[in-house]
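Removed: one protein chain of the complex. Kept in place: all other protein chains.
Now for chain A:
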Amino acid sequence: MDQTKKRIKPNQITLLPPDTRVFVTLINPYGEEAQKSLELSVNTTKEELQSILQQLVKTEEDQVYSFFHNNVELIDTLNQLIVSDPEYKLENTFSLTYHPQSLFRIQPITRQTAALEGHEQPVLCVQFRTHGDVLATGSGDTTIRLWDMLTETPIATLKGHKNWVLCLAWSPDCKYIASGSHDGQVCIWDVETNQLKGQPLIGHTKWVTSIAWQPMHLDEECTLVASSSKDGSVRIWSRISLSCLISINAHQKAITKMLWGGQGYIYTASEDTTIGVWNKSGKRVQELKGHGHWVNSIALHTDYTIRCACFSEGNTEINRKQAKVLYDKMLNGKNERLVSGSDDQTLMLWEYTSSKPKVRMTGHQQQVNHVQFSPDGRYIVSASFDKSLRIWDGYNGNWIATLRGHVGSVYQVSWSSDSRYMLSASKDSTLKLWSLSKKKLAFDLPGHADEVYAVDWAPIGGEKAGSGGKDRRVKIWRH
């Protein structure tokens, strides 16, 4: 079934007479009806529908919506949309699904502006500070380097790890970085002084696979950080006391990825094919079973909202309230949606309330390595070793498009903050920019001399992206 959104040519179809009235129901993205059917004239324009919807749903003045019927977009008036559907009869109610649109537009990334040298071993992880003004990169040479984005020069080298720095995470208030290394140590760095806080935290027996801070709206001081490891345990550390508060023996096999969700739960994806949902006191809330092989990557639809919670530094109390407001808006009264990608070549959509998946998404021909929700939560993109990316609907898991172009396994993918572009990093040493609206390649970004291991698009200062790979260079890309 072709699910691309088409444009109707008005010349070809005969329109209904202007005084006809139709019954219209407005349906929200989750599939629920906002209101009982309204009687409207066929010549109702998009702007009129928008104001009606704003009154019904009681949203802010500046929220823009786009309307769809059977995945065909409303452009001018209802008339054209109605006649485009051959099965619709005037007696039935016409269903219109609305989606909130992002107000700002991010420029596509087209060129490389800097190739930063300094790391002596392959760059393994790359993450921008929420504002996009500092880039932190962790590498196999055991150091983390901070790079200033205004001048594209290094700020500091953070030394303290004794083995490869495998993962790093900025705290929600962007004052600290937590990083985990190959020997199981976790270090917390104070970014204001560029120093290691205390000593490296010991506890894990094998390498640390991922690190996650507690979201800002749950705790504005950002005291708790969790780390997961190959030894199957999750440890929650306190930034202030620099000690391990709780150690959860989550899985028998390695934990590949861990996320701290906005509802307070910790999600752990493991090589024992299950995903565990835990609360921060160590109790298991749910076990999500369904995959047939290692679960490689998980993502929450509120990922971007949690990351950008601290958009103005300063008074932490205000930030917490703003963060909570944004988060609740994103949740919209439902639970967080989780998508997981696995070695069994499928993705699954879950909610923590049930241990069975809501949807099972198949299509990839090899392991799925990375999954990401779009910042508005509408789409999911999955990167796989079969050299393709696939776009899926974020609400019901329907397949939307396959993006081909890479000649080697696709390792990581990152969204632009307006959910219009995706940047993918691959083994074939190129990055590719894909346009969501056209569902094809927008720009090809070669330049790395070897495999690209990590990519990140700056969340708020959104015109830049950073990538690092096996060639030990960190490259900055801009419009």
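Rule of thumb we're sticking to: a contact is a pair of C-beta atoms (placed from the backbone, for glycine too) under 8 Å apart; a residue touches a chain by one contact, two chains touch by 3 or more; residues count from 1.
Throughout what follows, contacts and distances are computed from a predicted model.
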Hidden subunit of the complex - UniProt protein name among "Ribosome biogenesis protein NSA2 homolog", "NEDD8-activating enzyme E1 catalytic subunit", "Dynactin subunit 4" or "Cytochrome c oxidase subunit 4": "Ribosome biogenesis protein NSA2 homolog"
Chain not shown: contacting residue from A:38, A:96 or A:125: A:125
Residue of A:74, A:167, A:306 or A:442 touching the missing chain in the full complex: A:167
Identified contact with the non-displayed chain, of A:97, A:210 or A:319: A:210
Hidden partner chain, residues of chain A it touches: 121-122, 124-125, 139-142, 162-164, 166-167, 182-183, 207, 209-210, 230, 254, 256, 271, 294, 296-297, 369-370, 407-408, 411, 427-430, 444-447, 449-450, 453-454
